[in-house]
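Right after this comes chain A.
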Amino acid sequence: MKLVKALLPIALAAFTATAGLAETMKMSVTTSFANSGLAEVLLPEIEKDTGITVELLVVGTGQALELGANGDVDTVLVHSRAAEEKWLAEGNGTHRREIMYNDFIVVGPAADPAGAHSAATAADAFAAIATAQAPFVSRGDDSGTHKAELKLWKAAGVEPTGDWYKAVGQGMGAALNTAAGLDAYIFSDRATWLSFENKAGLELLFEGDPALFNQYAYLPVSPTKYPHVKAAAAEQLEAWLTSDKAKELINGYQIAGQQLFNFNATSE
Partner candidate 1 sequence: MNDILLGLAEAARRVVTLDPDLVEITRLSMAVTLSATAIASLIGLPLGAWIAVHRFRARRLVIAILNALMGLPPVVVGLFVYVLFSRSGPLGVLGLLFTPTAMVIAQVIIITPIVASIAHQAVRDLWADYHDLLISLHASRWQRIGALLWDGRRALMTASLAGFGRAIGEVGAIMIVGGNIDHSTRVLTTAIALETGKGNFDLALALGFVLIALAVLVNLAIHYGTRTERSSRW
Partner candidate 2 sequence: MVAAILPLVLDEIVLRRQGRRILGPVSLNVEAGGITILMGPNGSGKTSLLRAMHGLERLSAGSLHWRVPEIETRARQAFVFQSPIVLRRSVVDNIAYPLILDGMSRKAARALAAARAEEVGLGELLGRPAQVISGGEKQKLALARALMREPEVLFLDEPCANLDPRAMRDIETILRKAADAGTKIVMSTHDSGQARRLAQDILFLCDGRVIEAAPSDAFFALPKTPEARAHINGDLLP
């Protein structure tokens, strides 16, 4: 007791040390964005150019939008168009601004028992996996990636159920860990896959279908609904994210010699 009491002031001092008040704002982003490593390139530049410290809340798309809807962040950066539009229609944000896209890929065991590698389209690759009943790990967490995956099953005309289909209800990294452990197929964003360190026996098997493009959009939270949000900072950040400097950094970001993101913001 005595010792704990003695330590308490030290503990409290540590708080105040971290609570230095520069201009900060909060942005909820998807795991796939944060895990790509692009954030670590962009955030210091943003801070340098605008003086804004952007604090990232790295969560699934569903939770990212929910944090915005509750006014707990100032802006949201996600990739799930239908959900974004519904969110805007509910009056949670001011507008939707497209920033960049990356693409999804199909990853699976190097031996490729389903033959996904030789499929003509993404939907065909999915159909092949379903036909072979090859183990497939799904995010199953209502994330943007998960929603994109479900869209492809629909396009392939398959209802994904059965022993082979394993919905883990976790983030991209955790799902990839599971797939690596099971030697299973998995639908992933390219960025997370490239920077993922535990590939084990997995390989990239299918890519390039335009149906796999994954659009990121920037959505400021409505200051009408939540007067406390930092609307001006959110505006400044948007201007930066759509600037030529951002274009250069985003298009120039590479992992293992591969470009991950394509800047596609249009000036207003």
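Operating definition for what follows: a residue touches a chain if its C-beta (ideal position, glycine included) is under 8 Å from a C-beta of that chain, and two chains touch if they have at least 3 such contacts; residues count from 1.
Candidate selection criterion: all candidates are chains of the complex that A comes from, given by their letters.
Quantities reported herein were computed from a predicted structural model and do not represent experimental measurements.
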item: Given options 1 or 2, the chain of this complex that touches chain A; value: 1
item: Of all residues in chain A, those that touch candidate 1 in their complex; value: 1-5, 7-8, 10-12, 14-15, 18-19, 26, 31, 35, 55-58, 69-72, 171-174, 176-177, 180, 195-199, 226, 228
